[in-house]
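Now for chain A:
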Amino acid sequence: MEWTFWMAPGLLAVSFVTALLIFPLDEEQVRLRTALNLGGATLKLILVGVMAWGILTGHEFEARLSFVGELELVLRLDYLSLLFIVLSAILWFLTTVYAVGYLEQSPHRSRFFGFFSLCVTATMGIALAGNLVTFFVFYELLTVVTYPLVVHRGTGEALEGGRVYLLYTLTGGTVLLLGIAWLHSLTGPVEFVTGGQLADLAVERPATLRLIFLLIVGGLGVKAAIFPLHGWLPIAMVAPAPVSALLHAVAVVKAGAFGIVRVIFDVYGIEVADGLGLLAPLSLAAAVTILYGSVRALAQDDLKRLLAFSTVSQISYVALGVSLLGPVATAGGLVHLLHQGMMKVTLFFCAGILSETLGIHRVSEMRGVGRRMPLTMAAFTVAGFGMIGVPPVAGFISKWYLGLGALEAGQEWVVPLLALSGALNATYFLPIIGAAWFRSPEADWAEFDGPETDWMLLFPALATALLSLAAGVMAGLPFSPLWLTSFAVTEIHGP
Partner candidate 1 sequence: MSSYVVYVVGAGLLLVVGVHGALTARHLVRLILALNVMSGGVFLALIAISARGAGSAAGPDPVPQALVLTGIVVAVSITAFVLALARRIHALSGRTSLSEEDLE
Partner candidate 2 sequence: MIVTMVLLPFLGGCLAFLLRRTAPFVAVLGAASVAATAAMLAVGVWRSGPRIYAIGGWGAPIGIELVADGLSAIMLLTSAVVVLAVSVYSIGYHEHDDSDAWHPGEGFWPLALILWGALNVLFLSADVFNLYVALELMTLAAVGLVVLSGGEAALMAAMRYALAAFAASMMYLLGVAILYGAYGRLDLDGLATVVSPEPAAFVAAALIGGALLLKTALFPLHFWLPRAHAAAPAPVSALLSSLVVTGSFYLFLRLWTGVFSTIAVPAAGQFVGALGAGAILWGSLQALRQQHLKVMIAYSTVAQVGYLFLPIPLLTSAATTPDGALLWGIDAWNGGIYHAISHALAKAAMFLAAGTIVHALGSDRIVGISGIARQLPITTYAFGIAGMTLIGLPPSGGFVAKWLLLSAAFASGQWWWAVVILAGGVLTAGYIFLVLGQELSLAGTDQPVELSKVPRSMEYAAFSLAVASLLLGLRVIEPIALLQAGLPFVEGG
Partner candidate 3 sequence: MTAGLLFDIALVVGLTIIAFRAIHAPDLFVGAVLYIVFGLLLALVWVRLNAPDLALAEAAIGAGITGAMLLDAVRQVGSPARRAPVLTRIGRVAPWAGAVGLGAVAAGALVTLEDRGGTLGEMVRGRVAESGVDHPVTAVLLVFRGYDTWLEVGVLLVAAIAVLGVRRTRVLVPSEPSSEAPPIATAAAGVLLPAGVLIGGFLLWTGSHAPGGAFQAAAVLAAMGILVSLLGRPPLASLSALRLRLLLVCGFTTFLAAGVVGLLVEDAFLRYPAAAAGWIITVIELAVTVSIAASLVLLFAGGRDRAADEAAG
């Protein structure tokens, strides 16, 4: 078999094998474990680089494995997958570094990093899945392997968080499976093909297809935290900071959003979905979620809860973008997959640094923290501006394209929505940032010398903040997220 066959399974195998090697390690084998972790993450980055180069130079990466009956497990790289694996590989590397520093003294580190690596495996599987069943397999796997991470602390609160998380995601998964199985019974195996393959069926049985869409997107919407299915996300915040970062930026929430993208573009096809009248309700749900998340975030004092509601709001930009017709809106939605990931991961890194170093968990405790931790707060500021949509940070690019795309699609109502959401974001981020820099500290933080916190924590936060900035500033240049997105947009809408 060609080397192109083995690349996608190899990408999964790297993190899977890492997990298998880490599980049996003793707690005390810190160096070996760290070496394995970073080695695996680096190898993954290299493989992703090779695959990115490969697809841009016209290679096709596809692996098929017969599963049950006519069903196959398919791993295939297309431009949409590429967006997701690039994001995952980069952020994973940084999150691993961060987690090694963050969990230095905590118990059960082998278990933690084992499941952490399994989590990457599942995410990569979701990204590369070439048909609905493969997607579902990895999607559910992700649910399961994330659970031990959510309850990692083992406290009553953590267990409760885990319970709610499972209740939502497993129920969502079940609804999703119902939809998938039903669709299969009508069409046979559903491959991800641009434009979908349901055009004939849409004429014959439009009502059934609408119901199936509701089941599938409803199931995916749980992980994508679309209102009113978002309830688990703020509660799952009890997880350690690197896990939260992961859940929000790359893994769970993204998996849901990515699934919605796949279903609209590659299962139903954008024309069929529009023809069935499915996109308008979805964009409406997304709009409601954007506002709802922002409004709820306003009222939060707990920093991580605030960030969680911010995620609820931000992730729906993706759904909004893909449910508006037209290439520009699509670009805005897809690029936000990447932009939101980089910005949100930065914010969670910073929140973790604050709680680890100074014991700060609440917004009200952050006054003057900028003087004590200037680098951390600089990163926080960049990411916060990005969330608001201040140029030239990445978030501005997303919103700009979304707005333009909406106008192009004749959906003028989106523009005031974006403005309002931006204003709301500003209403909760700006006071935090302002207080951190310009108010005098109340708490008596011990004098410090040397770096403001462990470099293992600080470096990833700075790196992602810089990436967020660079993604905005250099949006027009090759290798920017927008540039990567443009290939996917061409794939979907044609040149």
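As a working rule, contacts are C-beta pairs under 8 Å (C-beta built on N, C-alpha and C of every residue); 3 or more make two chains touch, one makes a residue touch a chain; residues count from 1.
Per the selection procedure, all candidates are chains of the complex that A comes from, given by their letters.
Computed from a predicted model, the values in this text were never measured in an experiment.
Within this complex, chain A is touched by candidate 2 out of 1, 2 or 3. Those residues of chain A that touch candidate 2 in the shared complex are 66-69, 71, 107-108, 111, 133, 136-138, 140-141, 143-144, 147-148, 151, 153-156, 159, 162-163, 166, 170-171, 174, 177-178, 181-182, 184-185.
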